[in-house]
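Scroll down for the structure; my scribbles are underneath it.
Note that this complex is displayed minus one protein chain, with the remaining chains in position.
Up next is chain A:
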């Protein structure tokens, strides 16, 4: 009974032998040190305005211009898929646009008077409220990956262009987000899709107010959740939601369209009504955006005044 003493010994030796092949075993101390350094960094970043924020600024100053350069290099190539479209698909687009155009023209013809009166009133109140704002144009030069579970982008306008934190960022279609932090040449924008973004919204048709939260959603297009303050009001599907606006226009200026109500559901447990909002902005192909700065801000580039003139 001496043969099967330890059937595992051979395998054990082989494993050890393989380890020894590579000389000394790797130092655990380095791993522990690095893990502690990570823990340290995480702890330091828990406080706002800590040393990590300074680190972010230094890295941002260095990497920002490089990102602008890289994005500029690639920009000509991003249009390539547009060239490869078939004639029939273009024709379909034209037909759809013509149909939409005539529908819109009809609407405009019937509601022109109301609209004009509303615009006059709106213009008056806005002028009285905040004195209007100016748009600084900027381009998106970097997008945060979804792996980081946050939706942020970098734009190529920074302090030199007159951009400071807590400014509203919009594009042709509606609200994009707000500026989180800036360097001299770039700014980081928190998109409204980010799970940590909360925007005060107003349902256009009923004037009810609520809070829009991003879901960080990854399903097609992405959705926002509208949480109405008054639980008895039911927004209709298709209603438009605009920003409610903050005091002094920071972080969000008033009256920027955000999206359209797509679905409404209620939660009996929380006795609240929620609506799903489809944003007007296509966040997957964000490029040219505008940052709303107070009018009269000095900028390193041409800015769009509230009355449409370029300065």
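Miscellaneous remarks
Here is the rule we use: contacts are C-beta pairs under 8 Å (C-beta built on N, C-alpha and C of every residue); 3 or more make two chains touch, one makes a residue touch a chain; residues count from 1.
As a working rule, contacts and distances are computed from a predicted model.
UniProt lists the omitted chain of the complex under the protein name "Rod shape-determining protein MreD" (options: "NADH-quinone oxidoreductase subunit D", "Tol-Pal system protein TolB", "(4Fe-4S)-binding protein" or "Rod shape-determining protein MreD"). Considering the whole complex, the residue from A:173, A:196 or A:237 that touches the absent chain is A:196. For chain A, the residues touching the absent chain in the complete assembly are 15, 18-19, 21-23, 26-27, 30-31, 34-35, 37-42, 44-46, 52, 55-56, 59-60, 63-64, 66-67, 70-71, 74, 78, 140-154, 180, 183, 186, 188, 190, 194-196, 215-220, 284.
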